[in-house]
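All protein chains of the complex are present and in place, except for one that has been dropped.
Per-chain residue numbering starts at 1, and chain names A, B and C are given in the order in which the chains are listed.
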Amino acid sequence: MAENEAMEQQQTLPPNPEKATLEGRNKYLGFWFFLGGETVLFGSLFGTYLGLRSGVLDGPGPADLFHLDLVFIMTMILLTSSLTSVFAVINMKRGNYKGLLIWMWATVALGVAFLVFEIYEFYEYYHQGLGFSTSAFASAFYTLVGTHGAHVLFGVLWITTLLIRYRKSGLTLTNAPKFYTAVLYWHFIDVVWVFIFTVVYLLGIGG
Amino acid sequence: MSYEKAQSKNVIWDWLTTVDHKKIGIMYLAGGAFFFALGGLEAILMRIQLMFPEFSFVQAQTFNELLTMHGTTMIFLAAMPLLFGFMNFIIPLQIGARDVAFPFLNALGFWLFLFGGLLLNVSWFVGGAPDAGWTAYVPLSSESPGHGLDYYVLGLQVGGLGTLIGGINFLVTIINMRAPGMSMMRMPLFTWSSFVASMLILFAFPALTIGLLLLMLERLFGGTFFAVDFGGNVIIWQHLFWIFGHPEVYILILPAFGIFSEILPTFAKKRLFGYSAMVFATLIIGFLGFMVWAHHMFTVGMGPVANAIFAVATMAIAVPTGIKIFNWLLTLWGGRIQFTTANLFALGFIPSFVMGGVTGVMLATSAANYQFHDTYFVVAHFHYVIIGGVVLGLFGGAFYWWPKMFGYRLNETLGKWFFWLFLTGFHLTFFVQHFLGLMGMQRRVASYLGGQGLESMNFISTMGAFLMTIAFILFLINIFVSTNNKENAADPWDGRTLEWTTPSPVPEYNFAQTPLVRDLDAYWYEKYEGDGKMKAAEPLGDIHMPNGTILPVLISLGLIIASFGFIYMVIPLIIAGLGVTFGSMFVRSIKEDHGYHIPVEEIKRDKEEG
Amino acid sequence: MSSHVDPSAPLQGEPTKNTQRKLKKEMRTQLVSFVLMIFITSMAFLSIASDAIPSGFAIPFILLLAAIQVTLQLYFFMHMNEKGTAWVNIMIWSGLFIAVLTVAALMLLIGVVKY
Partner (left out) sequence: MKYIWRLLPISFILLMTGCGVENLSALDPQGPVAEMQYSLIQLSLYIMIFVMVIVFSIYIFVIYRFREKPGDTHIPKQVHGNRTLEIIWTTIPILLLLMLAIPNVMDTFTLADVGVTDEEAGEGEEIDHITIDVTAHQFWWEFDYPEYEITSGQEMYIPTDTRIIINLQSSDVIHSFWVPALAGKQDNVPGIENDMWFEAPEEGVYMGKCTELCGPSHWQMDFKVIAVDPDTFDTWATNMAEPPEQVTDPEGEVAVDGRGVFEQSCISCHAVGDEGGNTGPNLTNYGEREALAGYLDPTDENLEAWLRDTQEYKPGNEMPNFNHDAINDEEMEALIAYLNELKILED
């Protein structure tokens, strides 16, 4: 079946290398479904945050804390990293493995930059008196944004692992789906951030 | 790994490292059966305590632990894994696939479930099990002293992860791995309902994951989500729990519906009536399943508009469920009904489940629910749907598929005794509970006072539970005394679907050649329209198989170690556990493993022997 | 069938002309959607940061912008517009639907205000 298809095209570059084998198609679909589940996961976190957002008590609230310009820069970083990962995939489909690696490294670098900003941000808030236990708002905020941050961290580690493991292998039928799903994951993280930026930060200041 | 090497492993290692969906299915069944007996034992202890008013067989605190662990165990560690066992074993066979989409993740899912379940039960031995009910409402749960609730949180988190993985695996398997000709609308109903159940898993479990995460942060890291004094809110937990919890009950019942949709046509010797209506109804139930969760919360004070909307939405589920009931009845209509044990369970299901379903609709009547809620009426409702639906389905499925899974048939006489005793015991136990509830007996009570008219019915209820226990023991005996019933195990019931085209026991590659499917009930079609054999969709050739691996066990083990670290806040343990887990994941990710091939000669030899 | 595929062998050769043309086009679309996203984000940012727009308008406006941006991500960056993504679309939209229900419930039905 599927194997036979792959066999015909054995070593030549198919138009969608990530979906050229049954294994690749399974990974592709399975990963998307996982993202469907993640949507509900983040939905629950957003709901919790929105439900508890006014539970500030004596602690600092959104308007006291958020630095929109900092967050705006973070958003730009993440958006750009989405673009670099898109370039990586286009290079993959072109059969330009070097290009794939370079653009993926760029993505990782931007991811790390984002994390640095986030850690700085949390550090700042903590010193402005927003501890994890300060108020329900604080707990919900750190949990939502922190879970996103943990996703970014995991993405960085995952992609780095792939890049090191496959630094010399060239594009293969096994690693194409791996890179592709990693990129999907990365885009998804970006999607979530768009909402965090809007719902947490912009509405925190403006709403 | 070469084929020879793959053949020469010792038995225990073989099971620990297996990625074969059939072995994993059997392990799910074994694990689930163990936890079913455990949950049953807990139920019996509760029923003994409630046999007489103000009885002091167990203390109130112990009773609360029994009750929590009974509910949690039965739902998460018994019913769902047992269904997963059948799904794992049967789905690939029914769709003509050699394996599931992700054999490695499949194994991982099983080990996560098993270790999560064991972790939860460790709590009994280290100072007390969780005691806040299986729903773990905050703030009772977030402020519960001791570590019981921590075990609940982490045990369910680990097990839930396994379930989520399993759900995705089934979805992809069913979409991508069907044999040629097996369109979605030719899939057997068990596969269809498992597919919808897997969708529910995919979208319901993340809500539980977050609920548990919040509860863990609250209990172990000083979170204030549920702490009213800090601006927290306790209703959030209930929503998260029930956004998961209500779909969960359909996750349980849909595969059971699927099992009945296999058994009834087989033993009525008739095609399933209204196949497409059945599929459609299953999808509608799945969809509506997400719209009704707040019917568990009518009394928390959401307001009349919310209550009214959720009441009406809940009632709507009766419609697609009714479609299924009537289609089953019409499947039987005009058939030639054989009263095998498997079919007795299916036939016993119809009236039992309808009784449970209609009390569900009564509960959905929000204004009347203020009387029903949190009383034994609810307990009666859900045991009617769960035991009358899910458990009868599991037992029916066991008798139906046993020959395929284990290569021998269960004894029919013992089986029928088991059925009648169990059914009688079940109705005896739970029928009277409807009245107990309305007569003023709340649920989750460790005892009740005399002189309130509750004595005799509670006594009857306990007697029924004893009857169920006797019945269950008969079943266990049956498993061991029937092992010689080996003849005619490949297709004992004149089956209709693809799984019956394989030899029993099934070879590890399932199908020597992928079958070509030409109609719904593919095997029946070939039997009565063709030459009785499946057409092959491919020439005979080497078969690619995945390698076994110990990594799933290690990943799960790491999480358990880390969980202990979290529960007792031992940082090194957390680091070590997560190290094992992520280390194993790392190994998995960098070590490419392309499996091995079973040579075509080997397959030919099997074919001649079988 | 003695020869099995070696999945770890590097893929050789160039993509077909057709594919190359498509990729070139895709590259352009992606750049355009990126610029759009940057623009949208800046709009959202400005509408809050500048205080110029009344919040009664700004809130639905930035929510709309977020929705547009997410659609861009999903359909262009993540290729959900391609053929053969029916299941992907089903699952993602189901997930979004349930996420929206969840958010609405946790905002409205937590007992603070009775509906």
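Convention: a residue touches a chain if its C-beta (ideal position, glycine included) is under 8 Å from a C-beta of that chain, and two chains touch if they have at least 3 such contacts.
What you see is a predicted model; the values in this text were computed from it and never measured.
Participant: For the full complex, can you list every visible chain touched by the one that's not shown?
Facilitator: When the full complex is considered, the omitted chain touches B, C.
Participant: Which residue, B:132, B:253, B:342 or B:405, contacts the hidden chain when the whole complex is considered?
Facilitator: Of these options, the touching residue for the absent chain is B:132.
Participant: Any idea which of B:375, B:563 or B:581 touches the chain not displayed?
Facilitator: B:375
Participant: Hey, which of B:124, B:221, B:420 or B:509 is the one touching the hidden chain?
Facilitator: B:420
Participant: Touching the absent chain: which residues on subunit C qualify?
Facilitator: These residues of subunit C touch the chain that is not shown: 111-112, 114.
Participant: Mind pulling the subunit B residues that touch the left-out chain?
Facilitator: 59-61, 64, 131-133, 137, 139-140, 143, 228, 232-235, 268-271, 273-277, 299-301, 303-304, 307-308, 311-312, 315-316, 318-319, 322-323, 325-327, 329-330, 332-339, 347, 350-351, 354-355, 358-359, 361-362, 365-375, 420, 431, 435, 438-440, 442-449, 451-454, 528
Note that only the chains that are shown with their structure count from here on.
Participant: Line, ring, star, complete or other: which describes how these chains touch one another?
Facilitator: It is complete, because no pair of chains fails to touch.
Participant: How many angstrom lie between the CA centroids of subunit A and subunit C, rounded to a whole number?
Facilitator: So the centroids are 12 Å from each other.
Participant: Please report how many Å separate the Cα centroid of subunit B from that of subunit C, as a whole number.
Facilitator: 35
Participant: Please compute the C-alpha centroid of subunit A, do the same for subunit B, then give the distance between them in whole Å.
Facilitator: 33
Participant: Got the subunit B residues that touch at least 2 other chains?
Facilitator: 175, 202-203, 207, 233, 236, 239-240, 243, 544, 592, 594
Participant: Hunt down the residues of subunit C that sit against at least two other chains at once, touch-wise.
Facilitator: Expected reply: 4, 6-8, 87, 91, 94-95, 98, 102, 105-106, 110.
Participant: How about subunit C: which of its residues touch subunit A in the complex?
Facilitator: It comes out as residues 3-16, 19-20, 23, 26-27, 30-31, 34, 37-38, 41, 44-45, 47-49, 55, 58-59, 62-63, 65-66, 69-70, 73-74, 77-78, 87-88, 91-92, 94-96, 98-100, 102-107, 110.
Participant: Which subunit B residues qualify as touching subunit A in the complex?
Facilitator: Answer in residue numbers: 101-102, 164, 168-169, 171-172, 175-177, 180, 202-207, 209-211, 213-214, 217-218, 221-225, 227, 230-233, 236, 239-240, 243, 514, 537-538, 544, 586, 589-590, 592, 594.
Participant: Can you check the complex and tell me which residues of subunit C touch subunit B?
Facilitator: 1-2, 4, 6-8, 87, 91, 94-95, 98, 101-102, 105-106, 108-115
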